[in-house]
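Excluded from the complex is one protein chain; the other protein chains are retained at their positions.
Chain lettering (A, B, C, D, E and F) follows the sequence in which the chains are written, and residue indices restart at 1 in each chain.
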Amino acid sequence: MIAPTDIPSRTNPQETFVLNLGPQHPAAHGVLRIKMTMDGEYVTRAEPIPGYIHRMHEKMGENRTWTQFLPNTGRIDYLSALHYNHAFVGAVERAARIEVPPRAEYIRVITSELNRISSHLVWWSAYLLDLGGFTPLLYAFADREKILDLLEAITGSRLTYCYFRFGGLCNDIDDAFIQGTRAFVAQMRPRLKMYRDLVTDNIILRKRLEGIGPISAELCRKYGATGPVLRGAGIAYDVRKVEPYSVYSQLDFHIPVFPEGDSMARYRVRMAEMEQSLRIIEQALDKLPAGPVMGKVPRVLRLPAGDYCYAVEAARGRHMVRVVSDNKDIPYRVKLRTPSFSNLSLYEEASKGMMLPDALALLGSLDLVIPDIDR
Amino acid sequence: MSFLTAEPVRLLLALVCIMAFVGLNAAYLVLAERKGAGRFQRRPGPNEAGYGGWLQPVADVAKLLSKQLIVPPGTDTILFRLAPLMVISPAMMCLAVIPFSQTLVARNINVGLLMVFSFGSINVMAIMLSGWASRNKYAIISAARVVSQNVAYEIPMLLVVITLLMVTGTMDLNEIVRQQAGWFWHWNLFKVWVNPLMPVTFVIFFICMLAETNRAPFDMAEAESELVAGVFTEYAGMGFGVFFMAEYANIVLGCSLGTVLFLGGWQSPFGLWPGVVWFLLKLYALIFTVIWVRWTFPRTQFYNLLNLSWKILIPISLFTLLLSSAMIKLF
Amino acid sequence: MKASILDVPRGFWSLLVGMRITLTQFFKPVITVPYPHKTLPIPARYRGPIELTADPATGKALCIACKLCERACPSDCILVAGVKLKGEKKKSVTEFKLDFTKCSLCGACVEVCPCDAIRFSKNYNLASTSKEDYIFDLVARLQAEKKQP
Amino acid sequence: METPVDTSQIVQFAALDDLLALSRANSLWPLTFGLACCAIEMMAAGGPRFDISRFGAEVFRPSPRQADVMIVAGTINKKMAPAVKTLYDQMLEPKWVIAMGNCAISGGPFVFPGQYAVVEGVDKLFPVDVYIPGCPPRPEALIEGILALEQKLTGKRRWPVVKPPQ
Amino acid sequence: MTLHLYDRPGVYLVLAAFLLAAGIYGLIRRRTLIGMLISGELIFSAAALNFMALNRFMTPDPTVGQIFVLFIMGLAAAEIAITLSIIIAVYRNYRSIHSKELSELNG
Amino acid sequence: MIPGSDYLVTGIFGLIVATTVGGALLAVLSTRIIRSVTGLAMCCVGLAGLYYFLNSPFLALMEILIYVGAVCVTIIFGVMLSEPDEPEPQEKRSREALWGGVALLVSAAIFWGVARLGLQGRWPAPAAPVGDGSVQAIGISLLTTYSLPFELISLVLLVAILGALTIAHGGRGKE
Partner (left out) sequence: MIPSLEQLAERFSRLVVTNAVPSRSPLPVTTGSAPPVAVATPAAAAAGQTAAPTAPPCPVQTVDYPLKGYHLDVSISPRQVVLAAEILDQNGFALDTITGVDWIAQNEMEVVYDYFHPLSVLRVVIRTRIRRDNPEIPTISPVFPGANWHERETHDFFGIRFSGHPDLTPLLLPEDADYHPLRKDFTA
């Protein structure tokens, strides 16, 4: 509704008109603006214009210490804050060669996977909201509250966790958390089945998503799209498997892949991923070793000069942190490679010639978090 | 001229009553919808304004009335103001012919069914005008959608109603109800010996009714996530409130029609309570289903919606039409 | 062709399944915690705006005004001042200002504090019509708390 | 002689005003407008656990013309500021603004000397009625903000005050 | 007696004449095809009203006029369908529906 | 009979006439095509009222159903697809005025002539009614006396639909 109410200028009817979707638009999931050139209901060109929530994370990385940058990471993609914590913490640990105790690594995996489920639940509900279904949002949020309760009890916050520390975690988990998580896993499975019956198998949803917005594996590669977008195009690329970090190599799970490449495939990938996450959580809880949750860390952190990368599989795809150090206690450069940025960049090409509702269905299926694009 | 002068005053009174009925229904159906949605989603819904939220509609209406009045710049002022009126008045006119009980009908005319459909068709035009007058891109796109949707669903709707007309042989709504006297298998819905596809006809009628009233899953007029607020994007305050009211008035109308045509109207299966109670019971059961459907399904894609009408509903309803004409001829 | 015809009843069935699910939910109890009437338990580790802790014996703030938290804070929202009182080994805090509107609740200050003088409060439901309300004078708050325990 | 009539009229108007204020306070329709992290907590406040609809405030309107209260939930940067201002201008009187979260109050953790992007508080753009601090605030805090707005409108609080646990 | 205006054929006939005149005025003045179409509809309506009025006040069989009006309506619907499709086709090809700009159709 | 209901009925009749006249005027005088269509719709609603007064509720409803529900909506649809607002007058103002004058003159003359004919005509007294003019009677006549025109009209409608489809489709092909 931002767009001033100008009259479509079809005085020369050959011309198409421009629809400014956003920055405030229900389908923009925040403040994305998409300049749509429309021919009737058909999109001839959809040009995303990000930057409406650029928050200078990379600049902030250069003017505070390594430790002080940590809270920022939880706010880049606030829906999977722990993954972003993990990537930055991992990069610094890699550079400073800090050993992380195994218990901490297992807890990191458990909390990260809980975070992934909660992130996918938010995506699911927001996507259904895009498609006009309101009730799933409420069901998903009810389930998500259970995850938030668990995470809040151990981290102290509900959304922008700052739980991981260089060398471990800021505090240990307790029995209540373990039991609560097991109970949650047990509850979540029937809920996922209910979601399948209520929404996934629903004819209206299937008709809306099947064959809509096909994205080929080659397109993904050319644009660097990762995560469920790439896996929905038939490529089993998952950082947890390809560049195993933390203790993922010791856990048994598989990467859901759907070859169709349409919105439904991306949808199904995420729904299947939630089940895999539950599996990972169960295994990690079983294998959880005893011991400390904090390794040996120097008091003042100075990283050896050089550049270091650390990639994690965030809920939206490959998130890589590249830190450049010049052997000071503040970073020389922090580069955040965020999945939504690359995933959105293919939108212009993928949405050509679609109808407006389909283009929005495609947009939602990319699962964007706008601050993740703008940083 | 007896048909003109006999009871104009009574007619006016009845119209006032209908207005009150529609207004009250609209206000409290909104509340019912919000509370119902809450129940479907396991939350209480509005319950802090007044005891259990009973004053919520009052608060909403008072607020809407006290909002600043503006006609946004660039709009077609006359049409912009006219459109809400055009939306709400036909629905009220149509309710005049609905028999709430054997005697409780504002004006029983022998072409009542036709009346409902003819005035119902004004609705489309009003929504279109409101979209056009807003001079807002979202509103115009939405208006174009609403028209194609309504035109597409008018056809199976009329076909279904014609099927029913063959069965009943009259367009007098009260007469149609009278024919369904007795236990509930005498309702048109279950008259399978007249036409074995009668329940299917009812389902088609219900779907078309949802589409004609622009209710989810066919709410193209106000496709929030796509078109901001659709045709209502530029409307504010009571202008918007009237559209809201019209939506619920249309639902009441559609469900009353469904009750009369298929569910036996004021006929009672047991005869315990007076007819009007039975009528309202059936009416609100249908309305509940409408709400239930809305809070269950996602919105259909626009061309799927047209496909549903042209490729599925119209052929089926044509088939039922042929079938019932054949059955009537044979038996 | 056959598949598309079969699609109609199948699709219709999927709709009925969905409606059955929402109807079962309809008859289940609500899960809302009506906030001002009832409240959720707030976990022990909940991070609210920080507050000073007092020595249970003397009732005075434990803070020694070492300013470590001030330096550790990523958002510069802490301002500490202290004086060295006569007869005491350590400095004691005279001013501890928290500009909560800049805080990101990261916990750096709490972790860096050498004498556990800061902790997270559980003020989870702050709302006010003035933003000056959130520039807390923690020393004054501590004293006010002491007066009316 | 005429004075009593006048006073009674004034009294009546005052009663009407009270009624209107009460109506408005119980029918705050927010604008669908999430910026960042806080928007998720805003959604959670609409969720079944907290259910903002109890106060009649769940009717999120996507069009500013129909909204009464703008919940600024998240950081506003300089690119976004003109758009937010436009949205505020497109809303009709009477309208209110709730600044939710530290970013909306003062730029929050994103303010540092020499920053180039963030607007340091939404009150730099237009008047704000209620401030809800936190990063992000809990949904209860948002409900508390709605109640604070109601208190501002009607002058009294109809709900019990919740003391946070120690 | 003056009250019963609705019982006098003259009122209807004058109204019909007015509609006819308005239609003809529009037909001359309008420069867009759709505008002309609307004026044409007015002329149709004038005829229909005349039929109805005469049917009501003059003829022995009250069904005749109604049937003719029904026919008029059917014709009008057919006319609208065909004209609008022509207009849209013309518009697609010439990007204008102003009658003046269509002169190239002449030759 | 309630006293004063005469006035009421006459008032309603006046309102209907006003709607018809106002609608017609709006339809021909407005420069915005969308308002013209609204005028046409108003005029048709007024006509429906007149039909009701002329003892034919069936036709009144048909008028609304066909004209407002179908014809006007179709026209608006056409308007939306082609957006034809009246162009700025390209000719000289004097010519414009001339055309306007001519149109006014012609239409005024027609109105005067026809209205005079209508008012002055000596209409024979109505004969005794034969049928009752109800829906049933219309249906029976349509299928007996007027079955040939009825079939013809159906044929015309069918051809019109097919023709419309062909024309519109052909237009698209040439894009």
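In this section, a residue touches a chain if its C-beta (ideal position, glycine included) is under 8 Å from a C-beta of that chain, and two chains touch if they have at least 3 such contacts.
Values in this document were obtained by computation on a predicted structure and should not be read as measured data.
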Quiz item: So which of the visible chains would the left-out chain be touching?
Solution: A, D
Quiz item: Of A:E99, A:D174 or A:D326, which sits in contact with the chain we cannot see?
Solution: A:D326
Exercise. Tell me which residue among A:L19, A:M36 or A:M56 touches the hidden chain in the full complex.
Key: A:M56
Self-check item: Hidden partner interface residues of chain D, rising order
Solution: 78-79, 114-117
Quiz prompt | Positions on chain A where the hidden chain makes contact | solution = 49-51, 54, 56, 58-59, 62, 91, 94, 97, 217, 220-226, 230, 235, 237, 242-243, 304-311, 318, 320, 322, 324-328, 332-333, 335, 337, 341-342, 345-346, 349, 374-375
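The rule is simple: only the chains that are shown with their structure count from here on.
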Quiz item: Which chain pair shows the largest tally of C-beta contacts?
Solution: E-F
Quiz item: Of the other chains, whose C-alpha centre is the longest way from the centre of chain E?
Solution: C
Quiz item: From the C-alpha centre of chain B to that of chain C, how far is it in Å?
Solution: 49
Quiz item: Roughly how far is chain B from chain F, going centre to centre by Cα mean, in whole Å?
Solution: 28
Self-check item: Centroid distance [mean C-alpha coordinates] between chain D and chain C, Å
Solution: 21
Quiz item: Which parts of chain C, given as residue numbers and ranges, touch two or more other chains?
Solution: 15, 18, 21-22, 25, 30-32, 34, 74, 104-105
Practice problem: For chain D, jot down the residues that touch at least 2 other chains. | Solution: 32, 47-49, 51, 54, 62-63, 65, 109, 112, 135, 138
Quiz item: Mind pulling up the chain E residues that touch chain F in the complex?
Solution: 3-6, 9-26, 28-35, 37-39, 41-42, 45, 48-49, 52-53, 55-64, 66-67, 69-71, 73-82, 84-93, 97-98
Quiz prompt | Residues of chain C that touch chain B when the two form their complex | solution = 8, 15, 18-19, 21-23, 25-26, 28-32, 34
Self-check item: For the chain F and chain E complex, residues of the former touching the latter
Solution: 6-7, 9-10, 13-14, 17, 20-21, 24-25, 27-28, 33, 36-37, 39-40, 43-44, 47, 50-51, 53-56, 58-59, 62-63, 66-67, 70-71, 74-75, 77-79, 81-82, 84, 86-87, 99-100, 102-104, 106-108, 110-111, 114-115, 117-119, 121, 123-124, 126-133, 137-138, 141-142, 146, 149, 153, 156-157, 159-161, 163-165, 167-168, 170-172, 174-175
